[in-house]
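Here the complex is missing one protein chain, while the rest keep their positions.
Up next is chain A:
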Amino acid sequence: MPDHLLEVRNLSVEFHTAAGVVKAVRNVSWHVDRGETLAILGESGSGKSVSTAAILDLIDMPPGRITSGEIRFDGRDLLRLGAAERRDINGRRIAMIFQDPLSHLNPVYTVGWQIVETMTAHGQSRARAQAEALRLVTRVGIPDPAAALRKYPHEFSGGQRQRLMIAMALAMKPDVLIADEPTTALDVTVQAEVLALLKELQRETGMGVVIITHDLGVVAEIADRVVVMNSGEIVEAGNTREVYRSPQHPYTRKLIGAAPGKGDMPEPLPRAEPVLKVRDVVKTYGTFAALAGVGFDLMPGETLAVVGESGSGKSTLARILLRLDEPDAGEALWKGRDLFRLPPAELFALRRDLQMVFQDPTQSLNPRMTVFQLISEAWAIHPEILPKARWRARVAELLAQVGLKPEHASRYPHQFSGGQRQRIAIARALALEPELIICDEAVSALDVSVQAQVIELLTKLRREMGIAFIFIAHDLPVVRDFADHVMVMQKGRVVEYGTVRQVFEAPREPYTQALLAAGLDPDPEVQAARRAERVAIRA
């Protein structure tokens, strides 16, 4: 058998929980060679992180237990080594970067101190470590590197923090770099930069890279080979291009089919009298202008997508339209009445027309209320909608409408999966029979296949009930099959507004173009072509 740089053979890990033994991974085998990038693709709960946690000795035992398998590195089985030997390998030979760099950088030490420490911990002299730290920070593209070393983690942006984490991981020139969802928390444009940096560094050092992700686009951009995981097992493995072109396993096919942004673009509705007219909304927090004069029209039954990266003011806009925050200036005319200047009694009556679905259903559903209580609360607040005797029947009806079962009414939110919870949140919004639902990143926290289901549900509701939607997202492909109009926001301003076709096929503004170019296509060949184009531009 040829020797690989790092090889996992028949690894099985169990966790003992109160609900019984959970087999997190079963008979998982994969390998990575020098200079190669392997992607482990899977949705939440698929066990995609478990095998790398076993490599770095990060599994708590108990409750975890490795029941079978070996991890070959350097001709030795890591699982048979002592704790001291494992520590010597971790960080020095095998390094790791995480999804959220802020929680993995110590907030009370300067960045420079932390990079130097990883080196001195493995026996380098202080002076050499300091020189090396400066070289690394320069290499990962942090502006003014000498000053950056003296700063604290909170003084950097999310993308810069991830660059610093990469610098720290590379400090000991590892043979293998494991990246666990390294770009999930980043904006698309930043994500593209970080992935490009990883690729360059790999070319320079020849290390093997294992990238764990749920995103087909990331796989297409960076991976040579991919293993697809589903409920603890590898369902498919192979060359990235081949897996995308001709997926063998039904799960892989479903995953590729669920990727957004491939359907037909909807034709915009004919122009009509707008139901909501927003003009010159301004909101500042201290000196930071969250919204600097935003305005748009929304027609009845229309879906408007609001797209922007973090800090663009899109969530602030949603909160202000629902009067969860107060604007500093501007007006929002809902059927001719200004939402911002309504007296409390009229605002209360208007709450029925405008509803919201939040990003994370785990947090937007009160954990101590049953599904019945959650949905029927709408009628407890607005008793004129429905007499109490009909509550049970109507909850059952709403649950059926969003694809759940009437028996689910007596359960609590934690007993459902993420996608089901978002359905409950949608049912709750529908209970008030609104005319406009604002979805604030309503599908961003969900897995791709679940995301597709929720979008399908929203499309159905829109068709059947004529509800208008304001759909807030950070990602352009998600809104492509769904919206009538797209509004692109940047730094509290609208940079581009147009129909989906206009924005996707002929974007006028450079920012929209950059956003579209940075978005990752699930097709590896499309990504390869885009990369070639970028190189050509630079040359």
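In this section, a contact is a pair of C-beta atoms (placed from the backbone, for glycine too) under 8 Å apart; a residue touches a chain by one contact, two chains touch by 3 or more; residues count from 1.
Heads up, the rule we're going with is that contacts and distances are computed from a predicted model.
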Quiz prompt | Name under which UniProt lists the unshown chain, selected from "ABC transporter permease", "Metal-dependent hydrolase", "NADH dehydrogenase subunit L" or "Insulinase family protein" | solution = "ABC transporter permease"
Practice problem: Determine which one of A:V8, A:I320, A:M356 or A:A427 touches the chain that has been left out. | Solution: A:M356
Quiz item: Of the listed residues A:S68, A:S410 or A:Q513, which contacts the missing chain in the full complex?
Solution: A:S410
Quiz item: For the chain left off this view, which of A:V243, A:A290 or A:V450 is in contact with it?
Solution: A:V450
Quiz item: Of the residues in chain A, which ones touch the absent chain?
Solution: 18-19, 319, 322, 324, 348, 351-352, 354-356, 358-360, 363-368, 370, 377-378, 380-382, 403-405, 407-408, 410-412, 414-417, 419-420, 425, 428, 432, 449-450, 452-453, 456
